[in-house]
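A protein chain is absent from this complex, but the other protein chains hold their places.
Chains: A and B, in written order; residue numbering restarts at 1 for each.
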Amino acid sequence: MVSSVRHQTHDIVTIDVRPEQHPIAFKPGQFDMVYVYGVGEAAISISSDPATPGLLSHTIRAVGWVTKALNELQPGATIGIRGPYGNSWPLDSAQGKDLVIVAGGIGLAPVRPAIVQALRERERFGRITLLVGARSPRDLVFRDDLDRWHTDRGIDVHITVDSAVRGWGGRVGVVTTLVPRVPFDPENAVAIVCGPEVMMRFTAEALMKRGVPAESVHVTLERNMKCGVGTCGHCQLGPLLLCRDGPVFPWPEVAPLLAVREL
Amino acid sequence: MRTGRALPGLDTATLSVDQLGELIDVLRDDGYRVLGPTVRDGSIVHGELHGLDGLPRGRGDEQQPGTYRLSSRDDDALFGYAVGPDGAKRSLFPPRQPLWSAVSDGDATFHLVEEEHQSPRVAFLGLRPCELAAIAVQDRVFLHGLAEDEVYAAHRDDVLLIAVECGAPSGVCFCASMGTGPGLELDGGVADPEPGKAPTGAQLADLVLTELLDGEHRFLARAGSDEGARLLAALEARPAADGDLAAREQVLATAASSMGRELRTEDLHDLLLGNLGHPRWDDIAERCLACANCTLVCPTCFCTTVEDHTDLTGSTASRDRRWDSCFSLEFSHAGPGSVRSSTNARYRQWMTHKLATWIDQFGTSGCVGCGRCIAWCPVGIDITAEAATIRRTSQDPEVTR
Partner (left out) sequence: MTDGRPLAAGDMDTLRVALAGHPFCVDLDAAHIDALAEIAGEVTFADGTFILRHGHPADGLHLIISGDLALEIADPGREPHLIASLHGGDVLGWSWLFPPRRWAFDARSIGPVTLLKLDAARLLELIDADARFGRDLALRIGLIVVERLQATRAQVVDIRHHDHT
């Protein structure tokens, strides 16, 4: 059941749901197939705290029939949830290392569960750094969390926007410009990157240029999804079925595939 | 669909033509719907068989790129053709399949109603080795993947598979190249096929028939399962003579040497994935209409989409699963547009998936060498010729991975 609908920006909304049958335990990075009665389904990342599976949040941008319908839901409505599907962010591999999280736009949503979990288990990690890029100040999501994390000593938060006018006192420039300048130990770091594919490519390159080993950079990929369980063929990227083999991948596995046009 | 093992009693027999007719009767008496080849609309398609009369007696087929025609043979062979455009896939994996429905409870709430998926009792008579191989390929996708597809499993549950080995391959056949035919050897274990080849359907067969036309018109019959052995016993079939076994060898040898086409599978995976930028894809794109015929007739293509409907009052919503094709523009729609918008990219996706990345995803080739895509392509694009051209003019010996 939909418990609340929070409009984050002019076109991004977070839908909080209480599963009716039982809580749906998930790991950071996984997604659900969300069904709107009579309209259809969409694959949506879970953006809530994994420690509270009784209340799931799904953050979406309204671009198609289903997501537009989701955008118009009211609290009390029923939606269908299948999942969780996919693999998860490799937080275990970052144990004892610096954790660098780079989020572009709505990409902050799929990494939010990882941030929340990492902060809860703070002592497992070295320095935790969050780099957030958005198109403009208006397009920043989870602003309450960003404000809170700014004052949290356990995490360094850096925000930049692509486009702003005078009056914005923060950074201007694409998020990759933050990578060379924020403090962390690249050789002993694990990076999780989420955002538009172009942004993830440039960010992975910037991280590797700084000395982060390629296999320590992880991205999350998105294609057309229908079944979520590897039988409909839609989410193929070369040899990979994103729903089954991903959506989180270490960079070396996907870099050559993303370099082929229209693959 | 049980694997063959050493069976007590009858496992190799010879059937007369009349006994074949009795087989159909026995199956129907057991409650099976018997589906097999019949002539309709100028081609050989699966239809319900009530007796021998439905079979394409004395008919053969001529297939070439973009061409399919029925011909008349100068004998009474019942299975004297290669393969028609459809096969078991249409029954085991229907083009439109209801999944579930939802009923509105008012106030923007609803509950789900699960669909009951029944197991229809079907006996397929006359499946070619390539068709059995295709079932083996689809079993890997639907039964042995991340999740078992319960709809497919229900359809597979109560079926009998009776194969007829190939005596007359067509001009587009290349099952020998893919390791799937023209015969079915039942003594093999359930092993993975050689690299680059498709799995044999041998372990799926309940009964394997070979039509013998030298001298008396008869069928060699070998049981691949308990069910198959039981059927042979019920027919009171006579044990096979050595001459019948030898005749089978002859039929298969002739068939293997008269394959219409060939596909070299060694290193094919790396070859194709190392040539994703090859100009040949542009050449194909100029001919390809993206009509999706190949995906419709291919016995292994499995891509589907879902359709959601409501009735007029909105009180019930339902969801169907429908065959889809990677050739459609919407197939790869993600973000603001389709990832594969050019015909080049879409044909490349189909061919490299079928022959290369299928191996990464499911462990075997996706192609069983039936040649349907070649015959039923309106412009006659030949997957074996395209692979050979790319092999001959390979631009990058290194793999892109």
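One rule holds for everything that comes next: a residue touches a chain if its C-beta (ideal position, glycine included) is under 8 Å from a C-beta of that chain, and two chains touch if they have at least 3 such contacts.
Just so you know, these numbers come straight off a predicted model, no measurement behind them.
A.B. asks: Just to verify: which one of A:Pro28, A:Pro50 or A:Gly133 makes contact with the chain not shown?
C.D. replies: Only one of A:Pro28, A:Pro50 or A:Gly133 touches the chain omitted from view, namely A:Gly133.
A.B. asks: If I consider the whole complex, including the chain that's not displayed, which of A:Pro50, A:Gly86 or A:Gly105 touches that chain?
C.D. replies: The single option touching the absent chain is A:Gly105.
A.B. asks: So that we can see where the missing chain sits, which residues of chain A does it touch?
C.D. replies: Residues of chain A in contact with the hidden chain: 11, 61, 63, 104-105, 133, 135, 160, 162-177, 181, 196, 198-199, 202.
Here, only the chains that are shown with their structure count from here on.
A.B. asks: Quick check: how many Å separate the C-alpha centres of chain A and chain B?
C.D. replies: 41
A.B. asks: Quick one: which bits of chain A touch chain B in the complex? Just the residue numbers, please.
C.D. replies: Touch list, chain A to chain B: 1, 37-41, 63, 73-74, 76-78, 80, 222-224, 226-227, 229-234, 236, 238-241, 243-244, 256-257, 260-263.
A.B. asks: Quick one: which bits of chain B touch chain A in the complex? Just the residue numbers, please.
C.D. replies: 102, 104-105, 107-112, 141-142, 145-147, 149, 273, 276-277, 302-306, 308-310, 314, 317, 324, 326, 331-336, 339-342, 344-345, 349, 352-353, 356-357, 360-361, 400-401
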